[in-house]
Each structure stands twice: as C-alpha cells, then as structure tokens.
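With one protein chain removed, the remaining protein chains of the complex are shown where they sit.
Entry: chain A
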C-alpha cells in the first residue's frame, strides 16, 4: 500500500534580516601594512575553528587545505546571491575576509633584493573547515546543486554536507578507530619511535597520526 511521507515542518526556522552573503573586502583596513612570513602551517592539518554548524543546516566543507582569495569569495557571493530565494533561504560566511598578505616580486627579478611587495590578501583554510553555511525552509536536494557548483570551483576539494552527514563522517572516523583489526597503528609506531621512524617523520605526523601530508588529507587512514 502507498503511504506518503509527511513533509518537513519549517515553522521554527527563522530567516535573518539579511539573508544574502555580505560583501567581503579585498584588502583589510589597517593603519600599517606589514609583510608577513609565508607560514604555510596555517594550511596544514585539521581545522580547530569553524568546523561545526551554528545556525544553518547545510554547508560547504573543505576537504583539504588551501588559500581562498577575493576572486573565490566574489564567485561564491555572486552565485549564491543570484541563485538563492531570499524569502526561504539564508547563507552565512564561515571564513574571514582575506587578511594574510601574499607578496610577489616583479616579473623577471632575480633572487635577492629583499622581500617583494604585497600583491594580494588571502584567507587560509584547513581541512574540515566550513566555508559557507546555508539554512532556511529548504531541503538538501533543493540547495545541493548550487552548493556543489560553488564547491567545485574552490582551490581545494570541498563537499556539500548537512548536519547529519557531518556527524556521520565524524562517527565513521571514530568507529574506524575503534574497530580497526590491525594490531599496529601509525600513532603507536611514531610515538614509540619504532625502527627510528622519527628520522623520516616530522612532529606534524606525530600530532596528526599520519592522516595528513602537507595540505592534503589522506582518507581511509586511522
């Protein structure tokens, strides 16, 4: 016998006054511009900030590390603002406006002569960070294709997730750690410095148990 599903109830969903993504500046307003070191470790490893949901239901989550610059943010902002219905859906930024200065030397310059001038600003993004959060009186299916469109254009691999899928991913990782039948784990080997492996492993590997290499996340590792 055919039974129909009850459609979801959106009576408790509140859409904020400004449902569209706000404009992010290309250059932060500072009194004194300072050149910064490269510090690529702001891309390494998993995200500690902004890796969980606040008000929205669906999000674009980074599956790798990278830098987002103003062009990416404009692309995201314009696509979302154009495609979303502001009466039913709202979106929020989960990344800051670009604040890290990237320097470049002029074309054809030889090595030396000091650090280059500031060319543009970027925001560093780690694995597991939420980029955009979307919510409102919609289901995932209505919003998914727009968010995947945005996720494909980002400089790092990104996925569209909902609260449930994010939780499922985290639970899966925890379950993998629990049900691992292998008596040897990367953590055990590196912490005990078995076979002198600390010679070829960095302290980064010690902290992240072999799940990350540089800015890349290795899936299926425990």
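By definition in this document, a contact is a pair of C-beta atoms (placed from the backbone, for glycine too) under 8 Å apart; a residue touches a chain by one contact, two chains touch by 3 or more; residues count from 1.
Methods note: contacts and distances are computed from a predicted model.
> I want to check something: the complex is missing a chain, and I'd like its UniProt protein name from "Large ribosomal subunit protein uL10m", "Sestrin 3", "ER membrane protein complex subunit 9" or "LSM10 protein".
"Large ribosomal subunit protein uL10m"
> Using the touch definition up top, pick the residue from A:13, A:27, A:43 or A:118 that touches the left-out chain.
A:43
> I'm checking contacts with the chain that's been left out. Which of A:47, A:102, A:169 or A:201 qualifies?
Residue touching the chain left out of view: A:201.
> Quickly run down the residues of chain A that touch the omitted chain.
1, 3, 38, 40-41, 43-44, 65, 112-114, 176, 179-182, 184-186, 188-190, 195, 197, 199-202, 204-205, 210, 213-216, 220-222
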